[in-house]
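One structure below.
With one protein chain held back, the other chains of the complex are shown just where they sit.
Order of writing sets the labels: A, B and C. Residues in every chain begin at 1.
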Amino acid sequence: MTDLPHSPEQPVPARTSRLATFWRSDLVWSYRHSPVTIVASIVALALILMAVLAPWIAPYNPFNPATLNLMDGMTPPNSASYSDRYFLLGTDNQGRDVLSTIMYGSRVSLFVGIMATLFAMVMGVGLGLVAGYAGGLADAVIMRVADVQLSFPAILIALLIFGVARGIIPPNHQEGAAVWVLILAIGLANWAQFARTVRGATMVERQKDYVAAARILGVNPILILLRHVLPNVLGPVLVIGTIGLALAIIEEATLSYLGVGVPPTQPSLGTLIRIGQQFLFSGEWWILLFPAVTLVLLALSVNLLGDWLRDALNPKLR
Amino acid sequence: MTEPVLSVKNLVVEFPFRDDVFRAVDDVSFEIMPGEVVGVVGESGAGKSMTGAAVIGLIERPGHIAGGEIRLKGERIDNLPEDARAKLRGKRIGMVFQDPLTSLNPLYTVGRQLVETIRAHLPLSEAEARRKAIDLLVEAGIPKAAERIDSYPHQFSGGMRQRVVIALAIAAEPELIIADEPTSALDVSVQAQIIKVLKKLCASHGAAIMLITHDMGVIAQTADRMIVMHHGKIVETGTVGDIIRRPREPYTIKLIDSIPTISRTGETIAPEAANDDRAFVEIRDLVRDFELGRSAFTRLLPGKVEIFRAVNEVSFSIAKGKTFGLVGESGSGKSTCAKMIVGLLRPTSGSIHVDGHDVWAGAHGLRERRRRVQMIFQDPYASLNPRWRVADIVAEPMKTLGIARNRTEVQDRVADLLTKVRLEPGAMKKFPHEFSGGQRQRIAIARALSSQPEFIVCDEPTSALDVSVQAQVLDLMSALQEEFGLTYLLISHNLAVVRQMSSAVGVLHNGVLVESGPVDAIFDNPQADYTKMLLDAVPDISKVA
Amino acid sequence: MLAFILRRLGQSVLVMLVVAFIAFMVFRYVGDPVVSMVGQDATTGDIEQLRTRLGLNDPFYVQFVRFVGNALQGQFGISYRLQQPVSQLILERLPATIELAFASALIALVFGVVLGIYTALKPRSFSSAVIMTISLVGVSLPTFLIGIGLIYLFAVELKVLPSFGRGQVVQLGWWRTGLLTESGWRSLILPAITLSLFQLTLIMRLVRAEMLEVMRTDYIRFARARGLSQRAINFGHALRNTLVPVITIAGLQLGSVIAFAIITETVFQWPGVGSLFVNSVQVVDVPVMAAYLVFVALVFVVINLIVDILYFIVDPRLRDGARTGR
């Protein structure tokens, strides 16, 4: 029998280097051809870098109260302050450098956002996998809970969870735990999206024969879920994760706006906006404007990336 | 016969693909005369569907006609503006798609869709259009058409829906019907009826048919002339009889050679029976019930349980080293059988013994089953985890069952297996999407062999593949059976494949094994009516007029 | 159908009980209402006494059972803060919230669906890309910022629209409506827009995605092959099929508008249940907070039920039970 190396039905790409393959991959190709995405990713990257490197690149450390001079408060952007220090974006009502607080604040916001999203992701993906794979009662219970959860705005749920946590944690530990409570609250408020999507994708994947092949071998169901199903449902998870990150950042801001966020001595972007909003009418526009613009830029660029990712990972939409 | 209905000259359809351009249809020319049935045949990717889409003007973006011309009754149509082309559709060119389940809008009644189509093209009142719709349904062979016209698509069976689709296509009396794989999604028995309806309707309404299909058998039975396409080009055209009996081009020759037939033409490919006739696999009174319409919550409540029996007391046995073919149409329970045998689904009652071990009996049976039984699936695209490398896919069974643990040992074995299924060992590092369908099915076979099984259940192993590839895979399976002394359970709706591969065969219908026995006996001298009907319905190139 | 609705109702009751329980439990931890209720002059003894009188010293389950029992009779007790029956308070404020929610739901639905269809029908056009990108701004701006921005622009700088409240209202039976006066309509504009933006974006994107999905289906191709007009295909076939999945999600989204209104109502001082809730949270007015949560759950349950029934009407496949179709 003369063996044909390739069937005629589908051309197989010539072998190229891994880098070249990557460069030609769908994802990269669609990225290269979307100027909005390129700009968004540059903005997002810049903001993330700015946040991560804040302790090294910020002109001041606004979290260290010892360095503050209250009399520097309300210095307008790019002008001389009481103590003769220079503040590019001015100072807030506590004499904190607005630029530095934005840098450190983004750090807090991003940390909360990323951790909360990761938490929601792990929980949602886990429950979604179980619901989609096991089906039956587990599925019914998990998805009902998710439905109820989805019908309440995340903010309301986060408020509730925040309230409960505050009730449980003794007052003296609340501030230290505030960030974690926030992460927990936002995470718990957002897991259902992941669970829903993953459940749907899992139910599709479960029907596929590669899962049957593993089941025939008697592979442990947990291993099937983790090694077979999980990698194949990660695409939509990534999309929701990205969009969820933007959402989490906004939720953190809204919670902080409602006054139930991180301590005001270590403000996040939302806390900064809450503080800045008080100066909307009094002329100190920089205290509100710069953090607000940063927040919107951050959320927008992350959203744009998520949007691109959604389209890029869903070739049908192209 | 002066003027052709359709005349296509030097048609080129291109798909700009990133920096590249993919030529789906390349310099294709042909003509269809009034009332003529022309078959367009080719394997997947041959450009036959794209040619049809180009004619009716439904090429999906970003594809477009890049050259050539299309004339309908002499009038050039490919360069018409979109709304003018839209007016031709349905009115002068009708189309039938492959899947009747998805071709109809699920939210509207059949009648509404018919009336809407009729009134879009003919100046009829609502009532007149409705009368015509009923007539069309009657013509298309829908019983009680006057009542059923107000039913929704989901209330029809697949075959009935395809009749509705044909009625819709013919509703405005077009001169040409393009039928794109009109029967591929249907069972054999239904397939024959649909072809008949299509031919009858077109004949009575005077429409020519452009029949696009991968199934040479369908064309053999239906078409007057045929066009063979390959890689976007026409390879050969001629009358059906000429091409099937005397193909000229090497591609056509190879294509026709690889088509299995239910008539025993030559040597059997299946290896001659080993002398050991003791039943290696023994299926006894296998039954499987499903509960219907119960959600997880309602299951908690007491109440009447409606039961559907998918498999009903099926018994057969397979001798070691032999192939048992299990045939049946969709819903006959053959896949349920397969699932019970490989351990994916617990039987309601009955037993399955492999080499004397009851595979559903406790931990022992479980162990024996996992070691001895393997499965090859229908869809090579879904049966390989797309995120795993080939090496890992093939190694999984041997690692899971502890056949080989040491890394180099695993690697050696995987390389060995890949060679056995005639793939380069270099394939190990690649992902499944880098392979064609046939190659993937070989990877799947390598995986099945990886646990050194004695018995392999093959569930429609080639039905997703093109004929030429199908032949290669079947060859490979036979060769491996010989080499390893494997026992196969071959499940297929394709009678020809079963006949070619099996030594014994069973026919399943509605969960019941209506007939079983040696393959020649069943095929040449069927006893059950169902088997006879099935065999009669099979389109076969040997039946060419 | 009846059996189906009964089953749904059963599930709804379960949901309500769970929410009631959570609501009750949560608020036991939010803070101590008594401290806000007594004045600066109260002594520790007074406080203890009030706690006992309010039953706050009873075991948890006793309080819960009492709560559910009363809730079933529509009794959520007396607001600690306003000293009026909670059910009356909520009923009084319901019209404001419902009018706001409906107005913004309408905006979100109309613009969401229209823009969604537009961007789906012209997926590659420049204007669609612009709409899609701009719509992301809508979900990237926190609601409170949008509200403040709109107030600043339209009320303070331009002085064309009122900055707060719902203007003049007219009493129609127990329903107090702002829709019959000009000032009522003018007051509605900014809050309704603020509240609708988020949902608008969601619905638009949902409609677009679903419609693109539908446009790729065989029956749309077949409809084109049948020579139906583009109009008939887009709006007769594609849209209706698009709306089936949209109904569920849009329905639930619109339900959550009512609860989502918390922030908008606070910013615009809109006298609805949302601002009642926020005001109550500040002073830990437990009866109001618990009743509000139960109310939101009720809205969810009712909307869910309506959505299910709509589904039945829209999708014939469901009417025959799921068994026939695959």
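Throughout what follows, a contact is a pair of C-beta atoms (placed from the backbone, for glycine too) under 8 Å apart; a residue touches a chain by one contact, two chains touch by 3 or more.
Note that in this section contacts and distances are computed from a predicted model.
Its UniProt record calls the unshown chain "Peptide ABC transporter substrate-binding protein", which is the correct pick from "Heme exporter protein D", "Peptide ABC transporter substrate-binding protein", "Formate dehydrogenase iron-sulfur subunit" or "NADH-quinone oxidoreductase subunit J".
Within the whole complex, touches from the chain that is not shown fall on A, C. The chain that is not drawn here is touched, among residues C:L94, C:L109 or C:V284, by C:V284. Of the listed positions A:N78, A:Q207, A:N220 or A:Q278, the one in contact with the omitted chain in the full complex is A:Q278. For the chain left out of this panel, the touching residue among C:S12, C:T266 or C:N304 is C:T266. Interface with the hidden chain, as seen from chain C, comprises residues 30-33, 35-47, 50, 53-55, 70, 75, 77-78, 80-85, 88-89, 92, 148, 151-152, 155-160, 162-165, 266-269, 271, 275-276, 278-279, 281-284. For chain A, the residues touching the chain absent from view are 64-66, 68, 70-71, 73-74, 93-95, 166, 170-172, 174-176, 259, 263-265, 275, 277-284.
In this section, only the chains that are shown with their structure count from here on.
The most distant chain from chain A, with centres taken as the mean of CA atoms, is B.
Note on chain placement: the centre of chain A and the centre of chain C lie 25 Å apart, centres being C-alpha means. Remark: chain B and chain C have CA centroids separated by 49 Å (rounded to whole angstrom).
In whole angstrom, the spacing between the mean C-alpha positions of chain A and chain B is 45. Counting partner chains per residue, chain B shows two or more touched chains at residues 297.
Touching of two or more other chains is recorded for residues 11 of chain C.
Here chain B touches chain C in the complex through residues 56, 58, 61, 83, 86-91, 94-95, 97, 99, 101-109, 116-117, 120-121, 152, 154-155, 165, 168-169, 171-172, 292-293, 297-298, going by the rule given at the top. The part of chain A that touches chain C in the complex is made up of residues 36, 144, 147-148, 150-153, 155-156, 159-160, 163-164, 166-168, 246-247, 250, 253-254, 257-258, 270, 273, 277, 280-281, 292, 295-296, 299-300, 303-304, 307, 316-317.
Across the complex, chain B is touched by residues 1, 3-10, 12-13, 29, 135-137, 139-140, 208-210, 212-219, 228, 231-232 of chain A.
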